[in-house]
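What you see is the complex with one protein chain gone and the rest in place.
Chain naming follows the written order as A, B and C, and within any one chain the residues start at number 1.
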Amino acid sequence: MQYYVPFLMVAFILFAVGAIGVLVRRNFFVVLMSLEIMINSAGLVFVILSYFSGTISGQVFFIFVAAVAASETAVGLAIAVLMYRVRHTVDVTEFSIMKR
Amino acid sequence: MEWLLLLCVLSPAVGCIINGLFGRWTYRAAGVIGSTFLGISFALAIPLIIYAIQGHIIDYDYYHWIISGKLDVPFGLRLDSLSAMMLGVVTFVSFMIHIYSIGYMGGHKGYARFFAYLNLFVFAMLLLCMGNNYLTLFIGWEGVGFCSYILIGYYYEKKTAADAGRKAFVTTRIGDVGFTIGILFIILYFGSVKFTDIFPQAHILPPMIATIITLALFFGATGKSAQFPLYVWLPDAMEGPTPVSALIHAATMVTAGVYMVARSAPLYALSPTGSLVVASIGAFTAFFAATMALTHFDLKRILAYSTISQIGYMMIGVGVGAYWTGMFHLMTHAFFKALLFLSAGAVMHAMHGILDMRLMGGLRHKMPQTCAVMIIASLAIAGIPPLSGFFSKDHILGEALMLGHPIIWMVGVITAFMTAYYMFRMVFFTFFGESRVPEGLHPHEAPNVMLVPLWVLAVGSIVVGAIFGIKMHGHIPIEHFISLTSPVAFPKVYEVNESLLIIISIVAGVLGIAVAWLSYIPKWAPKWRSWFVRTFHPLYRCCFNLWWVDEVYNCLFCRPFWHVSERFLWKVVDDKLIDAGVDDVGRIAGLAGKAVRILQTGFINNYAYWVSAGALIVCGWYLLKIM
Amino acid sequence: MTGIEACVFAIVSLMAIVGALGVVFCRNPYHSALWMVFSFVGIAGLFALLQAYFLTALQIIVYAGAIVVMIAFVMMTIDFRKVRGLSKFVPQWLWGLIISFGILIDLFILTSKMKIDVSQAGKNLAIAGSNTKALGMELFTSYLFPFEMVAVILLVALIGVVVLTKRGIK
Partner (left out) sequence: MNQLHFPILSFITFWPLLGVFILLFINRKNETAIRIVTFVFMLIDFLVSTLLYFYFDPTTWQPQFVDKIPWISSLGMNYYLGIDGLSLFLVILTTFLSVVGQFSTWSAIKEKVKEFNIVFLLLLTGMLGVFESLDAFLFYVFWEFELIPMYLMIGIWGGPHRVFATMKFFLYTFAGSVFMLVAIMATYFLFHHYTGTYTFDMFQLASHPLPHHLQFWLFLAFFLAFAIKVPMFPFHTWLPWAHVEAPTAGSVLLAGVLLKMGTYGFLRFNLPMFPSMTHALGILVIVLAITGIFYGAVVAMVQPDWKKLVAYSSVSHLGYAMLGMFALNSQGMEGSIMEMINHGVSTGALFLMVGILYERRHTRLFSEYGGIAAIMPRYAVLAGVVTLSSLGLPGTNGFISEFLCLIGAFKANIWYGIVVAGGAVVSAVYLLMMFQKVFYVKTRNVKNLGLKDLDLRETVYMGICVLGILWIGLYPNPLLSRMHVSVEHLLQHVNSYSKQITINVDKNLTCNKLAKINVISRGGL
């Protein structure tokens, strides 16, 4: 077994746990947090591969990923606030106005 | 000389442009302007005709009209004996009719428009006659058809007039299909449409093709010259103003078919079958149209049927191969038929538009001069010597017999009798007997500007035949002249005593006049007329109802055509089949969308499930690939 | 991997995973937020192991500091009971677990199939002993344009958030 494998395993486990959070939780904020974890795990993969292949680009990409994640969170929170104002709930199963 | 010729042809077009564009300002002077340009044209025609009589030919291409591949169609004019004769007839008669129209149309709405159209017509007609190739001829051919359309529909606010114009155009267009096919065959076989390219090598045509070409061209002529299957538009065309009827539907345009056949003489000479068809249709039409003229009461319609009948004679002439006789009759007919129409117009003018002869009678006291010219013209058409109609008709019948068509000759003689009868029936009905004019109408003689052309044409009707038709120095002048271009096509079959033929035709004519006199003038005439009608009731009804040809055409072609188009092709094929099919394709897409829509629950976590499931599937697929 | 490194690796990865599980399975969202900090610190430790020292700092400051705080703040503006009451899972939670485990297995197999050339491992990550300098050089030379684009994305997000949350904007 190559010794980068444990690192990747950790990243993937984080990804899967985050995915579970996104898929099963009803609280919009928890969903957002889980999403953060997924994104972070993806960034982690960049950093891991950057280390093992000896190029720094992966770390640069983590910065990009972090920036995108930050903006995504910001917009997500804004939407949450908006939804709360309109529906008085943050339950994702209640957000179904896309189809009447 | 060729530029003189061009000027002669273009002069009416200039008149048309001036009257057409500036009609608002030329209003009162429009008639004079139109006539002036026609006068110029006529004046220029005189030296040209003399030039042609001297035996010269002008054939000049002014510019290349269409060049495509190996086909080169020039815009060119040709002056030879045939077209010189037409040039003379057309410019002279139109000049006369233009002058007449100044008086006749005076005060009508759209005075300038009328003269613009009339000038345009003459231009197109000259193009038809002078063109040196089939396509230039075709421009004129269609051009006169179009002018006929707008002039028939001149009183366009009357629905009948508008309908008649359309009927005329469409019917002649049906004929033009044949003409077009003829030209197409000519292009296919000769690669050119110029007369000078075609006729010298006409003999290369296989006889079958020659017959097809001649029949196709003749089908065009039946449309334009109102021959048997397609004559129906001409009587309706009488809705137009009378000068138009005189010019277009009697003297010039309708004879274009005859001219065209005579022009194509080298082709017809190759096909005895085609020529025989021309002659037979001509003879049949002559007889058939005469039967319809026998019982009519409408002044102009009688003349219309008589025109059809007379063109039938010309067709006999050109069909039997004696082109000069047909052309000769064309010329004399132009004079006396124009005269007939114009005097009918004068009557109509006097009667404030009434054309029904049952409301006339005894008009000879009111309008003696009109009566006189009408009688002259009627004598001419009845074939009484020494008036012009006698010579031309006699030559046609004589040649028909001598070239071996006795049945056609017989039909011709019978028709001559009928012609004399119905013409004089008309004269007696209108001008003699007791006055049946409705109260309040005061018929009066026409103004001088109308009478002068009448008398000029009357003189023409008297002398033209004698000048050109009497044998001098061993040959008949017109025969000699026309045969320069279109010589007699077939050899003589019978030798017949000419004086016997002359006597027979005179007897037929006189008999016809006598019968008409007996039927209308004596006191006891009405009684024996009603006996006659009762005895021959079916025959009378057939004639009176014009053999129901219009009705048959209507039921057979027009209405089914319309109904199939509307009820079936549009409403069913287009809307229900094709368009609905297209919409159904769209609907299928819509249904597919509806099916997929079930997946779209609207809950965002459901979408998250689908996204992740998709990711899973993509990953799995990729794994399968690399394994 | 030396023994001490392995030891550290085990601790930080455990932190990250346990934190993540805490985020997902904690009933109280505020607790979730705290677990998230825990998890992020673990991930920061992983970064340190991978010699990405700048990113370690970034992770702790931006993620564990800023983002989590932001989420927590926003949650505080909202009725506490409503936020707390949502402890149940969605009805299809079983499918969620299955899909997630599927993805996990997929990725594991992928990892086992993967071959990376590790001859360069741990090199080129620092200039003159400074990871930050190396990162900066890369970021502002090769990746200048994407970097600016990211700035634009952040700006857009900023504007978007303002537009979305401001009341009464038509």
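In this text, a residue touches a chain if its C-beta (ideal position, glycine included) is under 8 Å from a C-beta of that chain, and two chains touch if they have at least 3 such contacts.
All values derive from a computational prediction rather than experimental measurement.
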Missing chain touches which shown chains? B
With the full complex in mind, choose from B:32, B:170 or B:410 the residue touching the hidden chain. B:170
Among B:204, B:503 or B:569, which one touches the chain that has been omitted from the display? B:569
In the whole complex, not just what's shown, which of B:135, B:387 or B:616 touches the removed chain? B:135
Of B:25, B:156 or B:531, the residue that touches the missing chain is B:156
Chain not shown, touching residues in subunit B: 20, 63-71, 75, 113, 135, 138-139, 141-143, 146, 149-150, 153, 156-159, 162-163, 166, 169-170, 173-174, 176-177, 180-181, 184, 187-188, 561-562, 564-566, 569-570, 574, 578-579, 582, 586
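Convention: only the chains that are shown with their structure count from here on.
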Intercentroid distance (Cα basis), subunit C paired with subunit A, Å: 7
Averaging C-alpha coordinates per chain, one finds the centres of subunit A and subunit B separated by a number of Å equal to 90
Shared-contact residues (touching 2 or more other chains) in subunit A: 19, 22-23, 26, 92-93
Which parts of subunit B, given as residue numbers and ranges, touch two or more other chains? 605, 609, 612
Please output the residues of subunit C touching subunit B within their complex, sorted ascending. 90, 92, 95-96, 99-100, 102-103, 106-107, 109-110, 113
The residues of subunit C that touch subunit A in their complex are 1, 9, 13, 16-17, 20-21, 23-24, 29, 32-33, 36, 39-40, 43, 46-47, 50-52, 54-55, 58-59, 62-63, 66-68, 70-71, 74-75, 77-79, 82-83, 86-93, 95-97, 99-101, 103-104, 107-108, 111-112, 114, 116-125, 131, 134-135, 138-139, 142-143, 146-147, 150, 153-154, 156-158, 160-161, 164-165
In the complex, the residues of subunit A that touch subunit C are 2-10, 12-27, 29-30, 32-34, 36-37, 40, 44, 47-57, 59-60, 62-64, 66-75, 77-82, 84, 88-93
